[in-house]
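One protein chain is absent from this view; the other protein chains keep their places.
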Amino acid sequence: MEKLTFEFFGGAPVNATRAPALVGVVGSGNLEVLIEPAELGGACAVEILTAARGFGATWKAVLDDFFTRHKLADVRIAINDVGATPAVVALRLDQAVEDFLGGGA
Amino acid sequence: MSSYYEASARERLHALFDRGSFHEFLPPSERVVSPHLVQLDTPAAFDDGVIVGRATLDGRPVLVAAQEGGFMGGAVGEVHGAKLVGLLERARDEKPAAVLLLVESGGVRLHEANAGLIGVSEIMRAVLALRSEGVPVVVLDGGQFGCFGGMGIVARLCDAIVMSEEGRLGLSGPEVIETTCGVEEFDSRDRALVWRTVGGKHRYLLGEADAIVADDISAFRAAAIHLLDTKPDLSLEALTAEHERLGARIEKFGALRDALDIWSALGVEKPENLPLLEADAFRAAVDGKRA
Partner (left out) sequence: MDAKILLSRLFPTGFDVDFDGQFFHGTGESARGKVAIVGSVDAAPIGVELAFRMAGDVLTVVRDHPDRPILLLVDTQGQRLSRRDELLGINGYMAHLAKCLQLARNRGHRIVGLVYSEAVSGGFLASSLLADRCHALPEAQVRVMNLPAMSRITKIPLERLEELSTSSPVFAPGVMNYLQMGAVHSLWEGDLSQRLAESLDAPAEGDVRREWGEERGGRKLARPVAERVRHAAG
């Protein structure tokens, strides 16, 4: 397993009372994404625990794209991954944001 | 139609209970994960593969749990088991209309085998203690991974079971039997054989499943509502009657080799046609023939 962390800055803070959201399942070729508000001084922090080692650059590329689409701040994203493809990761991240922002405050 | 089989545990919970009524205890943001998996370099899940909480069903308060088969086959580890036990004990305090268990599990999680086995034993005791206090426990079984191992025993400890044809219920899974005893004992790749041996239709015909429904979350919901008023009965009379039924089953069917033989012995005409029937047609075809 490998643990990766990334931080992004320059996003718009989300309402701190928003309920956390979870999408996906920790199963082969899949991942779960937990997204929740957090006091991070304007950062969007991503923490990944992945069964597949050595894909740090790929994760960074997928997350760069994600942050371009969703400029979030004061948000923590936690991921448990079992070798999902970049396309599946991007899909789950988008679903997580949709659930998170679409759900009740 | 919304497939129960294809849905995740979370999707099932949100679609099955009254809209917006589900509230989770120890949600993923609490990160109550299995420390044992991480020790073995295996990814953990934030809910440890089981979601527990409260909801209303047709306006009535219920406590609910849903196992996620996609995570380690829904297998029971220390945290997973403790969440189920805590929910069942909470029901002893709160006395909801019922507890609903959306089971999907291969049984004990081998990465934490001892903790899982003991956890299943505690779930068994907790179900029995709860039923002894008059709160019914209803099982829904229609997920991709079925309900096997210790959870198969747990399911049969409960008041009622709702299954789809796709649901499976047993103790040792077909793969386990094939691996241990050989393919001639149980060919786990013979899907027709697997489904007629451990699938919903056979369980319904034996009288183990109380309802058989189409693979549709709303059908599971309707069946669960119907079973909310089940009254737990662990009296000597009830268990003596169960004992007689189980004894008769061994006597009548104990020498038969295949589900088709059992269905035939039950008086079903053309038993070979049963696997082809949709839930409604199936129920009609076996009306009055169940053991």
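Note that the chains are named A and B in the order they appear, and that numbering of residues resets to 1 at the start of each chain.
As a working rule, contacts are C-beta pairs under 8 Å (C-beta built on N, C-alpha and C of every residue); 3 or more make two chains touch, one makes a residue touch a chain.
Given the structure is predicted, the values throughout are model-derived calculations rather than measurements.
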From the touch rule at the top of the page, work out which displayed chains the omitted chain touches.
B
Given B:101, B:115, B:135 or B:227, the correct residue touching the omitted chain is B:115
In the complete assembly, which of B:44, B:259 or B:286 touches the absent chain?
B:259
Residue of B:45, B:62 or B:82 touching the missing chain in the full complex:
B:82
It is residues of chain B that touch the chain not shown, namely 23, 25-26, 32, 35-36, 39-42, 52-54, 78-79, 81-83, 85-87, 89-90, 93, 108, 110-122, 124-126, 128-129, 132, 149-150, 152-157, 169-172, 174, 176-177, 180-181, 185-186, 197-198, 202-203, 206, 208, 234-236, 239-240, 242-243, 246-247, 249-250, 253-254, 256-259, 262
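The definition used in the following text is that only the chains that are shown with their structure count from here on.
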Enumerate the contact residues on chain B facing chain A in the complex.
8, 10, 27-29, 31, 38, 41-47, 49, 68, 70-72
In their shared complex, chain B is touched by residues of chain A numbered 1, 20, 22, 25-27, 30, 32, 34, 36, 49-51, 78, 80-82
